[in-house]
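Written out below as structure tokens is the structure these notes cover.
Shown here: the complex without one of its protein chains, the others still in place.
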Amino acid sequence: MKNFYDVVIVGGGIIGCSVAFELAKRGRKDVLVIEREYLTSGATGRCGAGIRQQWGSVLNATLAVESTHIFENLEEYTGYDRSCGLNQGGYLLVAYTEKEWAQFQKNLQVQHSVGVDSYAVDLDGIKEIVPHINTEGMLGACFCAKDGHADPFHCTYAYARGAQRMGVDIETYTTVTGFGVENGRISAVETSKGTVKANVVINCTGGYAAQMAALVGDELPITPERHQILITEPVAHIMNPMVMSLHRHFYVQQTPHGSVIMGIGDPTEPVSHNIRSSWQYLEHNAWLVTQTLPAFRSLRVVRQWGGSYDMSPDRNPIINEAADARGFISVAGFSGHGFMVAPRTAILLANHLTGQEDSLDIQRFSVERYETGALLLEPSVV
Amino acid sequence: MTSKDNEIMICRCEDVTKADILQCIADGYHTLDEIKRVTRAGMGPCQGRTCRQLIAAELAKHYGVSMEDVLMTTFRPPVKPISLGALADAYETRKDWSLE
Partner (left out) sequence: MKTVEILVIGGGPAGLCAALSASALGAKVLIAERDEMPGGQLVKQTHKFFGSEKQHAGERGIHIGQMLLENAQAEPNIELWTSSCVLSIYEDGVVTIEHAGQHVKVKPERIIIATGAAEKFLGFPGNDLPGIYGAGAVQTLMNVDGVKPAQRVLMVGAGNIGLIVSYQLKQAGVEVEAVIEGSSKIGGYLVHASKIQRAGIPVLIKHTILEAYGDGQVEGAVIAQIDECWQPIAGTERKIACDTICLAVGLSPLTELAWQAGCEVAFIRELSGHVPIVNECLESTVPGIYCAGDVSGIEEASAAMVEGRLAGLCAAVSLSYGGAAAQTLIDDAKQELDELRAGSMGIHIREGLEKMALKSGQPKSEDDTLKSKSFAEIKSTLISDGIATADDIAAILPTPERFAKGPIAIAECFQEIPCNPCVKACKAGAITMPGDINDVPVVNGALCNGCGLCISLCPGLAIVVVDQTYSEDMAIVRLPYEYVPLPVVGTLATGLDREGNALGQFEVKKVTSGGKKNMTYTISLVVPKALAMDVRGVSVV
């Protein structure tokens, strides 16, 4: 670690590492990534790592589609010699209510407008995709065969290793304790290993983003929310797609390795940094998923854990430069879908920081939207 | 690394050999947590009960530190696999919110 960098990125998850990579790729190579523990130790390494293009807003669908293209070739794109574990088994979004089913029809139009190859299926169609599913109570489903799942560790390491090869430094087990601001501009990062001067600081700390931003006097409406997840022992392949219900708040997917990974959303979950596991979650998730997929009753859970969603008011990312500390940019608030849009989001930010054109308007992601009311509304979030 | 390292099983659950571990170390991974995530060592049904110490010993040897200084990974529940069916049945008996 040197004592000066052009750009210091705080947070070694998929966002921080992909931003580092894209910056370096565009010539800003004097970059340091600071991570409190090891890379992926925060939300990235704990997430379900689904990749879904079936969104209900053009913006999210666009971010997801273009990110998926990158995930499809991430090894080559970053020069990574291991597999990033992409498995495009599709996403089957099942509808249990009339309202949901009607929304899905609207979403399909949005998706088709940005080139997502998604379509609706009836109950027989659902059975064709997942023969052992219990369709009771379902009205139909939407399916996109190009959706899927990747390995969050390898994807992050792919970006990190690629960035390092271009000269980026990564400092793990280093805690950021404060920032230096001079004349309204960010000037330094104080860490457990000393102070580092910087021209630009990028805050990629997920659920901790608001706390980080507060250190430079910036207020971000981002709150941490625990989400829990479990994984079973590996079994022979019996299910291709991620099966997901927005209404019942669950998702479940068999990984290429054979284990089945699943999680649920709990509308009563309080704002907290607590990510410890609970037995209530374990039983609840098991019950919800086995109602829809009874064949999974005999699968044994090997592990459960918790992670943090970085929730924003409109459930969409915030990319924002601090008003009183110019050069301090927060990229957070992904509200549970940061992994799948990270590749494109990193490009957007890197283009912005290197003065390059981008088809997306980065201003739309600033916190101003909460004042102007130009919210990034997304009808399809778990 | 020796030619026989790929015949030395470290993680029996996930079929990870000593060669895999040494490759990880050579690639710059220096914690148990990273090696677990990159190789899956310790992610099987036994959750690293046997391999964790073997990998920690390799790390200690490579980085010239004592075992005390090798960071352990977390132990996540449950300590023994349990079926989704048993968990779901337990939920049935205390159901406090429904599907709707």
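We call the chains A and B, going by the order they appear; numbering starts again at 1 in every chain.
As a convention for this text, contacts are C-beta pairs under 8 Å (C-beta built on N, C-alpha and C of every residue); 3 or more make two chains touch, one makes a residue touch a chain.
Values in this document were obtained by computation on a predicted structure and should not be read as measured data.
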Requested in this report: Mind listing the chain A residues that contact the chain we can't see here?
Outcome: 276-279, 282-283
Query raised in the report: In the complete complex, which positions of chain B touch the hidden chain?
Result: 4, 7-10, 12, 18, 47, 49-51, 53-54, 67-68, 70, 72, 74-80, 82, 86-87, 89-90
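One rule holds for everything that comes next: only the chains that are shown with their structure count from here on.
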**Report entry** Whole-Å gap separating chain A and chain B, where each centre is the average of the chain's CA atoms
**Finding:** 24
Query raised in the report: Which bits of chain A are touching chain B when the two form their complex?
Result: 37-41, 45, 82, 96, 137, 153-154, 157, 232-233, 248, 257, 277, 282-291, 296-305
Query raised in the report: How about chain B: which of its residues touch chain A in the complex?
Result: 31, 33-34, 37-38, 40, 43-45, 47, 76-78, 81-85, 87-88, 90-92, 94-95, 99
